[in-house]
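Every protein chain except one is present and positioned as in the full complex.
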Amino acid sequence: MPKILIVDDDQDFVSAVAIVLESAGYQVATAYSRDTGMQIFNQENPDVVVLDVMMQEPDDGFVMAQDLKKIRPEVPILMLTSVGQVTGMDFDKDEDLVPVEVFEQKPIMPGRLLERIRELLNK
Amino acid sequence: MPVIDRTQINEEIKALKAQYGQDRSALLPILQSFQEKYGYLPDIIMQETAHALGIHPVEVEGVASFYSFFRRKEPQGKYVLRLCKTISCDLAGKEKVARQLENELGIKFGETTKDKLFTLEYTNCLGMCDQGPALMVNDRLFAHVTPDKVPQIIADCRRGFIKSEFPKVVPSDVKKEGPILSHNLKAGDGLKSALNLSRSAVINLVRESGLKGRGGAGFPTAVKWQLAGAAQSDKKYVVCNADEGEPGTFKDRYLLYHHTDVMFDGMTIAAYAIGATQGFIYLRGEYLYMKKYLEETIEKRRAANLLGNNILGKEGFNFDIQIRLGAGAYVCGEETALIESLEGYRGEPRNRPPFPVDTGFQKHPTIVNNVETFIDAALICAKGAKWFNEHGTEKSSGTKLFSVSGDCERPGIYELPFGITIAQLLKEVGGENAKAVQIGGASGKCVARQDFDRTIAFEDISSGGSIITFGPDTDMLKVAINFMEFFVEESCGQCTPCRDGNPKLLEGLKLLERGRCSMTYLNELMRLGETIQLASKCGLGQSSPNAFLSILANFKSEILGRVPEKE
Partner (left out) sequence: MEDKDKAITESTVRAPKSTTPSQVKAPENIGAIGATVKVTIDGHEVRVPLGTTILQAARTIGIKLPTLCHHEDLCISGVCRVCVVEVEGMRTLQASCAYPITQPITVHTHSRKVRQARRHVIDLLLSRHYGECYSCVRNNNCELQALAREYGVDFYRFGHVNKPTYGRDDSSYAIVRDMDKCILCRRCVRTCIDLQEVGVYEAVERGAKTRIGTFMDNPMAELICINCGQCINRCPTGALHANDPSDAIWAAIDDPTKHVVIQTAPAPRSAIGECFGLQPGTPLTFEMNTAMRYCGFDKVFDTNFSADLTIIEEGTELILRLYKALVKKEPAYLPQFTSCSPGWVKYIEHFYPEMLDYVSSAKSPQQMFGALIKTYYAEINNIDPADIVTVALMPCTAKKFECNRPEMNSSGFKDIDYGLTTRELAGMFKEAGIDLPNMPKSDFDDPFGTRTGSGVIFGATGGVMESAIRTVYELVTGEKVENLFEHARIIPVRGFEGIRYAELPITKVGPVPDILKHLVSDWEWLKGITLKVAVAHGTANAKKVLENIKAGGKLSECHFIEFMACPGGCLGGGGMPIPTNEEIRAARARAIYAEDEASEVRKSYENPAVIRLYKEFLVDGPCGHKSHNLLHTHYIPRGKKLV
């Protein structure tokens, strides 16, 4: 079964996403910071990464996405962040600065999340 | 005084709008033009300007009254004499100059002579702290003013001929150069290196260098750029904070003139990294004399394709820079207040979130960086991250420019690595016998001898570069009073703790001066100081009681033990 790494500093959110993904049959690995996220990525070789933007540093997610693309560009990234709707921040993917395959805003309906994951895995 | 005619004013407003923009962001430049022409802002001008910009007259009045360079009632004299009253000039003997100016003109500060020739005013820091006392006559500067120089200056004005000491710019005493100041780069060098990289590579280079904002707050520059770069918008802005208002700092004055192109390179690199098309230099009103020079430099850069469209052949990279002048408000050094000011509002700091990187100038992503930060960034692009971060400490990489003034042998500009101890610094500047050092200006900390082994770095004592040394005979209570007078005037007046708290601290100091402040009340005021630090809305408000608290903490016995002055 495909393995998905979730990196987000909001532990509640991570477990909510994990439940949804696990019940759909995926294997799940989690991390609450960029540093551990990178470590687990290297250990576990996930098939998809679900990534938050603002963690310890406000741009951690962007930096991590750039770093991941340097190591294994073929692993798709789903960036999932709350900043969009709530604070008026308007981020989106950018080939260079935000190298992710899918950009989604929190909150997200479970169905939509699974659909996007499936799309990424089928690519 | 020219006759004020409604039709004519509206013609003038129309022309000014064509020059500065149709929306409210043109307000300050328009008011500045009128102030210059008429010597003040008559009611009718405020009203007509408001209606032309689609805002309310009282809003224009609110703005005009916020900035100390605007006048609303009677016109100023033909010559406005502004004497700096901030701490360094105060230490250098501004009081005697003030008395002589009053004697010579027969008016008090705040007044205008009957013949409407002279207006006498105090002003806060002119950025001449190493050469005080400083006096500004309209846009001309005078340094090292002594009482016996006063009659000549006034006589020259009367003859209609101000013999300017400095035709273009104030010479600065650079006492020590480091890697930054001795860069040897030509215009465009840093920019060329950057344009060879991808946008993310530029940001990562800056990240790798560990560059943090040189204004004093120390926010990582790369994070700011990355967030603004990732933000989606049809317009993004790069703003250079050249509103050097912190008492005791004058290094930007030097950088703006002597490293102009590197600074413009830095701004242009930032624009490339975040995808901005428009830049502003928010130049403090006191540096008006530099505006023409900066504009000429911008013009040259346009000619050299360092600004404009498809810069240096980079397809689709378009960027240009405008200069906007401040109008005498210290708080506009705070980045959100600066943006408010650019937009034509009172310079009142905003709530955060939202942050300027996504909701900045006119709600578009905006980065605001200090002059020195842009220069550092340009040099990092040209010379690499390692060249930069081999200096300094782990958390505070690179070297820092310091503006040194006060009681020391060699005031001037120093480039020193972060992590230097205060004792080392004092040795460098010839201030070993200082009883205390003010690090970081009015909003900084007063450090006494027992702490001279502490370091200047973001992780220890942070500083935007202002170093004011106090000799052994300095009356620390007077110093504290000077700083608090500064904040009472310069607070934006928005939030309760800073607006209403600082006057109480000042009042308390004056009670102490007269020997009328009980220990209980003094303790209450120290707690109030803590509240101002914790509960004020913006960073400047939060730092406003720092001087008060650190001076009282370090010199309590000196202050409490003093003999009260006769009333």
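Should a chain be cited, it is by its letter among A and B, assigned in written order, with residues numbered from 1 in that chain.
In this section, a contact is a pair of C-beta atoms (placed from the backbone, for glycine too) under 8 Å apart; a residue touches a chain by one contact, two chains touch by 3 or more.
Given the structure is predicted, the values throughout are model-derived calculations rather than measurements.
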item: Selected residue (touches chain absent from view) among B:Ala187, B:Ala201, B:Ala535 or B:Leu560; value: B:Ala535
item: Contact residue for the chain not shown (choose from B:Ser65, B:Gln232, B:Asn305 or B:Thr421); value: B:Ser65
item: Selected from B:Leu181, B:Leu255, B:Ala436 or B:Cys495 as touching the chain missing from the view; value: B:Cys495
item: Touching residues (missing chain, whole complex) on chain B; value: 24, 43-44, 46-47, 51, 54-59, 61-62, 65-66, 329, 331, 336, 339-340, 343, 345-346, 348-351, 353-354, 363, 487-497, 499-504, 524, 527-528, 530-531, 533-537, 542
item: Residues of chain A in contact with the chain not shown; value: 9-13, 16-17, 20, 54, 80, 82-83, 85-88, 106-110, 113
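Definition applied: only the chains that are shown with their structure count from here on.
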item: Approximate Å spacing (C-alpha centroids) for the pair chain A, chain B; value: 42
item: Interface residues, chain A side, partner chain B - complex; value: 53, 57-59, 62-63, 66, 83, 87-92, 94, 96-99
item: Complex interface listing, chain B residues touching chain A; value: 198-200, 203-204, 207, 220, 222-223, 226-227, 229-233, 353-354, 358-359
